[in-house]
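Not every chain is included here, but those present sit where they belong.
The first chain written gets the first letter, and so on, giving A and B; residue counts start at 1 in each chain.
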Amino acid sequence: MDYTYTPARIDPARSRLLRAQINDFHAEYCAVLDTGDVELWPEFFTEDALYRITSRQNADLKLPVGLVYAEGRDMMHDRAVAIGRTQMFAPRHNLHLVTNIRIIDETPDGEIEAEANFLLIQTLVEGPSTVHLAGRYYDRFVQASGDKFLLKERQVIYDTAILANDLVYPV
Amino acid sequence: MDYTYTPARIDPARSRLLRAQINDFHAEYCAVLDTGDVELWPEFFTEDALYRITSRQNADLKLPVGLVYAEGRDMMHDRAVAIGRTQMFAPRHNLHLVTNIRIIDETPDGEIEAEANFLLIQTLVEGPSTVHLAGRYYDRFVQASGDKFLLKERQVIYDTAILANDLVYPV
């Protein structure tokens, strides 16, 4: 995937329907992460999905490494369980804001390439709310059934160079 | 109301129309608060509406108390007048950003349950812009006429544990 500007290659009317549907996906995904059970998080992905969180600097240099790397739902599940348990010891509130959704392309077999900006606001106990992570999603979706979409790939490319703490919560 | 993750119970196509309409509501509501006259704020509510701002911690413990509690437009009006006058002495700029709108349910009599994430950015005179309050709306709307919606209940559940100052502006 390329993380520079890619012009959209899709009919505008089709793009608007897809944007509304993907918008719903983001809202559900973030609601589960922010107010639900992090262990449900892998269910937003296909069985063999790729998930990576990496800095823009790494992405620009095309380095494969990242802060988080998971291949397949099983790895994501392990991570979600680990986070769910760590949270008990270091409680914090997460709030994801997703904006600027762009539908880039739709392949003949129904794969959708999309981007969006996100802001992850984090609040530690007895602290103010701060920008924990800011960046951009580079996503590939498949339409599972009707209005249900799943992520086949999510590259979370964040701008933030210094993270306030070590625990990496899904984005 | 429950402040954990609630899956949507509504047809996706209907949900998208409602989301577009509720999106318009949020944009109007915030524009009045940010660039208009705070005394118009109660007009976004039904006569008997419930409005509460409380921390997520309080909400999780099911404590009824909150930072702000108003039952009915009259109480909101009193609050708005008080704030309008205080603003003269402690001027600041407010900016509301609303994202991640979710339509949860629509009852047979037309009541709509919805959620959204918000960020309230505040700028004091000669200061930087900071995240003043970050959290989530838990709303019940009624459709007053055509495309006009009113809030019957708004629960503002904020994550932020420390507020930068005492004046509580509507969210």
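Going forward, a contact is a pair of C-beta atoms (placed from the backbone, for glycine too) under 8 Å apart; a residue touches a chain by one contact, two chains touch by 3 or more.
Remember, it's a predicted structure, so these values are computed and weren't measured experimentally.
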Whole-complex copies, counting every chain including the 2 in place: 3
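Quick note on the criterion: only the chains that are shown with their structure count from here on.
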Angle of rotation relating subunit A to subunit B [CA atoms, steps of 5 degrees]: 120
Between subunit A and subunit B, centroid-to-centroid distance (C-alpha), Å: 26
Of all residues in subunit A, those that touch subunit B in their complex: 20-21, 23-24, 26-28, 30-32, 34-37, 40, 93, 95-99, 119, 121, 123-131, 146-147
Interface residues, subunit B side, partner subunit A - complex: 3-5, 8, 12-13, 15-16, 19-20, 56, 97, 99-102, 115, 117, 119, 131, 133-136, 159-162, 164
